[in-house]
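Would you mind keeping the following structure in view while I ask a few things?
Removed: one protein chain of the complex. Kept in place: all other protein chains.
For chain A:
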Amino acid sequence: MISPRFSPDIDRPLLISTLLLTLIGIAFVFSATSMPSSVTEHGLYLKQVIYLVLAILAGALIAAVPYRVYEGKTSYLLYAIGLGLLVLTLFIGHVGLGAQRWLGWGPIKIQPSELAKVATVILLASLLADRKKDWTQIRNLVWPVLIAMIPFLLVLKQPDLGTSIAFVAILFTMLYWAGLPILYLFFMITPIANVALSFFTPGWLVFLGLLAVILYRSRIRLLPLLLVVGINLFVGIATPQIWNHLQPYQKQRITTFLDPGADAYGAGYQIIQSKIAIGSGQFFGKGFLHGSQKALAFLPEQHTDFIYSVVGEETGFVGAGIVAALYLLLILRGIRVANRARNKFGGLLAIGMTSIFLYHVLVNIWMTVGLAPVTGLPLPLLSYGGSSLVASFLQVGLIQNVAMRWREY
């Protein structure tokens, strides 16, 4: 990152929280892999340090180039590269934990979905920054939705449900920032809620009634109104019909897909172990390197997806709270930068990058404390992993880029 001395407008709280989280991350990658039972992982924290150097370089580089360069044609190019890598992953990707998520040349392995998220945000920002378009018009939404849907489907195919939903979260946050009324976003989610409720008729009827009231009160135009009602009725009626006509093995495929199947026995267990680890940390924790739960290797992903439970066990409520607060600070600063930017593209860029952090931190931390299902998403900046770290620094770099140039139109 450009030194604060030369760029007085760099967002310091954002910079400091990022660096602190990264250092805490390296410390806990070291701790989580320090047990005698994980000999093969002992050097991982050193690799993470190397990744950090790379990430800082990447972040500084992307922050140094005025962000307006990424707008327009460049954004399409970046997006195309991101999609290309995703497609390549499906064909020649490495299989890890039952999914094709990695792309590698020799010793280097990258997770293209991490970069695709950044590229998608840049293109969406470029597109939504168009002032001539009224983003409350349904037909104008086709492109943004399509742009988010393609990587969504490609990642879903890997299959990586958790990461694919990130694209939806990004899209919604950015549409909201671009001016789409929150009511519209609600309508966009209704068919999904509908599918979930359609097997429970009383609930479905209540939901439809509620929807009708909201629609009536909202006084939206006739065409979108009919569209929302039509899609909801269709989905609600068709889903159970289709479901009943599926073969048992097809049903099983869908349920194991929605409920990460490879780990059918493990998923619930991991959450219990994570909760025991965090809970047993009590107020001040068991002390750095002194976690006893992690020593039993209950959580195979404790240096990646479950690193927050190691933090919770060893530093207790105080440490876990501080880490959470640092994330909160990072995200609030991101929103502030987005708000302050005079350029619409810049604002959207910052909010989009922030939304990636928000989604990942939310899903990962909620998972480790048992508020959300096991999805296999890393905790940005803290979890071990080069792709995630580099992508996080690209995101921070872009937010800082906007922060430094907030005056520019």
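Throughout what follows, a residue touches a chain if its C-beta (ideal position, glycine included) is under 8 Å from a C-beta of that chain, and two chains touch if they have at least 3 such contacts; residues count from 1.
Here is the rule we go by: contacts and distances are computed from a predicted model.
Considering only "Cytochrome c oxidase assembly protein CtaG", "Penicillin-binding protein 2", "Glutamate ABC transporter permease" or "Aspartyl/glutamyl-tRNA(Asn/Gln) amidotransferase subunit C", the record for the omitted chain gives "Penicillin-binding protein 2", by its UniProt protein name. Within the set A:A320, A:L382 or A:V402, the residue that contacts the chain not displayed is A:A320.
Here one chain is not drawn; of A:P66, A:G104 or A:G179, the residue touching it is A:G179.
In the full complex, chain A contacts the hidden chain through residues 37, 98, 173, 176-179, 182, 248-249, 252, 256, 261-262, 264-266, 268-270, 272-273, 275-283, 292-293, 295-298, 300, 312-313, 316-317, 320-321, 324-325, 327-328, 331-332, 335-336, 338-342, 344, 347, 351, 358, 362, 365-366, 369-371, 407.
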